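A single protein chain has been omitted from the complex, and every remaining protein chain is retained in its original position.
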């Protein structure tokens, strides 16, 4: 149905638009709650290939045995999460280039600019002589027309991370979504706090749907459970975060910290240290800085995950397309938070990685591991 | 006949008013009023939430404001010389990465690292200065380009962000405190560093260099005729600015840790602070400590908004309004000061342009 | 030499032509000091009214009141018998009074036409009619008989003289009934003065009344029917030109014997060793300069504006360094590449525009007085700090205190601060460009005395001045410049005619 056909990202925006300010679509909320404990097809050791059973796209018409040229329209590599993914993607590319699936990948980086990315896609369409498109949209609704134009070329189109409001794409790859993040984190905090406790929500910036939905879901659950919340936009700037938390502590007790992205969580915790308070309950992200801080302080926390390994999947999807195998129309990847039990394994596995690295980057079996990620060479 | 004959052989007094009078006069100028504004904001904050009245809290607040205050101080040198420095944030970002990637866990590199950072800072300032004075490209453009180039280069080399924060010893500079102080219980190191730099700045501005710097900002041609090396004086201002940004970076990496966003927006914040401090864009007027007070005022404003639980999204608007109003009022004060000034020389509104005394420094020309 | 527009023979019936403008009891003061007192003036259709007086006498102030730049503190101005008060130049212009101001009011980046019509651009169907603007400007220039000046030229590329012509064209373009000209010939070479005469003749022919300010008495007698003399802001006389002669006029202007007015050398001063020597020195602006300047000497440089006197000063001082020839200071070769080098070598330059290049107007008296010392000899600052207050006091700077901003001082006192800042560097050679421009008699006298004292201390003084009486009265020798070269040297006490002849006429006759 339309309902399931359109991706979460899409509905989020359209709802965000129609019911103007409210970032909440009950349908998506419920759907993602289900997906959180759905069973995933495929090998659990290769989560980047797992998916929830659903409609499949027949790709036989693109079956080929000569190498394809991929054209990648990237939103940007302006934050640690995207940088990590971008590195992983390039290592995956090497593999596929070596075994002759892909001849080359031409990349255009839009630098977080919708307008630029639209131009990039149009350029690919007219000049790129691409055999396949990979698109990581900068924002959902704005990129829809451009993606549709890409579809019209009849070439395979792979969309990942943020969605678009069309299902013309061969496949749309994404972890479960923002609501799932919000649900996992809010549930955790609710379980660990009493009614009436205060949670400070540190958000990066307004207006980005994948982030707004995280807060939309969490806020709902907090309200339902009588958790008091105050939210701030920090631009992920640790200095701002630290000031905000310090002031909040001075105003009155703070029991929990909720973050819509983990980088900066360390600054939040240091604010408590500097004020000589004991740590709050906190939800960060699977970013190394947080996992490390979490371990050395032994605080009570959770590392929600917005699966970074999804950066491998688009190229692997092309491989399947070349083979003519059918692939999920909406490729929902697993998105499991890292709990205290699993934490040390991940620290173990990612020992020596920089702080900006993401534990669930899923590149352990790729060439160049671990040096490339450790040196963090931007291709 | 003319008044020249009336004042025979009575040596001119150094000041037109007693210390008290000068204080009063200075407070009526933007450069002095900013201190009142800051005080008012502090009081308002304390009233809104008495917890902020606690000395320990205040001292910590002052501590965390040190980086922006230091940046404002650096920006002051450039603005009072009639130029802009938009490259501060980029310099901070670069320093943070050096701290993270070069120093990192290796305490033995703390000193060399610090030296390296200072050298880089000085070098950036030198480039800004030479491009502005020798190539005669407007500093707004030079430092804008520097901002782009430096940020891009650092991001590229570091893969977007520093690998890890530097070791805790290094971070102490920005994070550490002196414990067991009576009343305020602690004194943050950054605050001490700020105090030292303020003292140094006041001293520097009393030195021939400082006075020449202001003269250059006031009238480059006159300064040149007077024998000043205008190009070098301005270049030194840019170097000081970049060094200030470097120190701010060192403190920030200690205070906040490493992240690509550390220091973001510092150039505009610093310029705003300086202008709020009654320093005139275009140069030649203003007192360095007023710029520092401007920085405190801005940070206090943030805190006040937090305390009042102003809706997160509305804060920018409130800031915008306050900045414009403050500067507009300053501009008024200035035009008034001018009118009375030209009517009669002996008038308090226009007492003493020399930063060597109370905050009077002709800051009686507020905004332009 | 230019021809008088009306031969003295044709009778001047001042009485029978109607009075267009009548001013009574005009009074104006600045910064507490009154610069214009109870001045009356009548301007008659088709007549030229001369306004003379020393620098700072109040001539420009009077004009600016009529032009609506300043408003008088007291007094009335009547146009055609009905009183008027102007608060904005626009009002005066609309009332038919236009002014050629003493200091240029042009936009260097705009064209001649755009400058002339600024604020009154001709329009067709709502749009500025550029063609017409250019045509009208051309017509205007033709009417003024100006050649070699195109309406679409950028003013920046014009010489001072050409800029002055544009100013006049602008004033004429208002087709005003009254035109005030503040030293319009100051920037004109001699043959161009003749041109101005023709312009004025045309205007008076049209029944325009002209108020004419000049320091050149010859012009005054050539052009004016009536002459008003201002002294220290007071109107000392207003008579038909026919009843006056040079000597009489000078006496009225100065009010004392020149000898008394210009202090003589301090006893025991006589020329010592050469301090500054120039041999065939030149750059883009001056050429082939040969000068020997001895300690204890005061040498004056005369010449028309634009003749390169300031440029010579700037060249010696390293502002626009010499590119040719040799320069010796105290016998040792030294060609300063920058003002800094010059100051190090013991030179000092009092520039002709103190507001732009002499002072930092927003800074205190003390800071200004210490400027050069701080910039060049930081180590000496301490000592200078102790000396400067006394220095300023001796110069009788009228101020409340050392922390006062110089922008609020009167011209004369500002100039004294400029002198003080240079004396603080105890220089060996002092260059003075128009040291008394726009400052009042008292201040002037103080400056003259200072020059003598400096000389007596073995300092060499080189002074540029546009006021012949000053050059003649103060100089031990007079160098005359023309078109960037030294036209000749005259002994002290030479006549104004002799100087003017060298400064202008010669060029003219040789050209024939």
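In order of appearance the chains are A, B and C, and numbering begins at 1 in each one.
As a working rule, a contact is a pair of C-beta atoms (placed from the backbone, for glycine too) under 8 Å apart; a residue touches a chain by one contact, two chains touch by 3 or more.
Operating definition for what follows: contacts and distances are computed from a predicted model.
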Practice task
Have a look at "ABC transporter permease", "Sarcosine oxidase, alpha subunit family protein", "Cation:proton antiporter" or "NADH-quinone oxidoreductase subunit K" and point out the UniProt protein name belonging to the hidden chain.
Solution key: "ABC transporter permease"
Completion exercise
For the chain not shown, touching visible partners are A, B, C
Problem - Omitted-chain contact residue, chosen from C:74, C:123, C:206 or C:383 - result: C:123
Fill in the blank from the handout: Of C:84, C:149, C:341 or C:498, the residue that touches the missing chain is C:149
Practice task
Out of B:29, B:167 or B:272, point to the residue that touches the absent chain in the complete complex.
Solution key: B:272
Handout entry: Chain not shown, touching residues in chain C
Key = 69, 88-90, 93, 101, 105-110, 114, 118-121, 123, 126-128, 130, 148-149, 156-162, 189, 282-287, 308, 311, 314, 319-320, 356-357, 483-484, 507-508, 510-511
Handout entry: Hidden partner chain, residues of chain B it touches
Key = 86, 131, 135-138, 140-142, 144-153, 155-156, 160, 219-221, 224, 268, 271-272, 275, 281-282, 311-321, 323-324, 327-328, 331-332, 334-335, 367-368
Practice task
Provide the residue numbers of chain A that touch the chain removed from this figure.
Solution key: 13, 16-17, 20-21, 23, 76-77, 106-109, 111-116, 118-120, 122-123, 125-127, 138-142, 144-145, 205-209, 212, 233, 378-379
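Everything below uses one rule, namely that only the chains that are shown with their structure count from here on.
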Handout entry: Interchain centroid distance [CA atoms averaged], chain B/chain C, Å
Key = 43
Fill in the blank from the handout: Taking each chain's centre as the mean of its CA atoms, chain A sits from chain B at a distance in Å of 40
Problem - chain A and chain C, separation of their C-alpha mean positions in angstrom - result: 75
Handout entry: Junction residues of chain C, two or more chains touched
Key = none
Handout entry: Complex interface listing, chain C residues touching chain B
Key = 30-33, 232, 317, 319, 338-340, 342-344, 349, 351, 356-367, 370-376, 378, 381, 389-390, 392-393, 396-405, 407-410, 412-413, 421, 440-443, 446
Completion exercise
Per the touch rule, the chain B residues reaching chain A in their complex are 49, 51-52, 54, 57, 60-61, 64, 67, 155-156, 158-165, 175, 252, 255-264, 299, 302-303, 306-307, 309, 312-313
Exercise for the section: Mind listing the chain B positions that touch chain C in their complex? Expected result: 1-16, 207-209, 211-212, 214-215, 218-219, 221-229, 284-285, 341-346, 350-354, 357, 362, 365
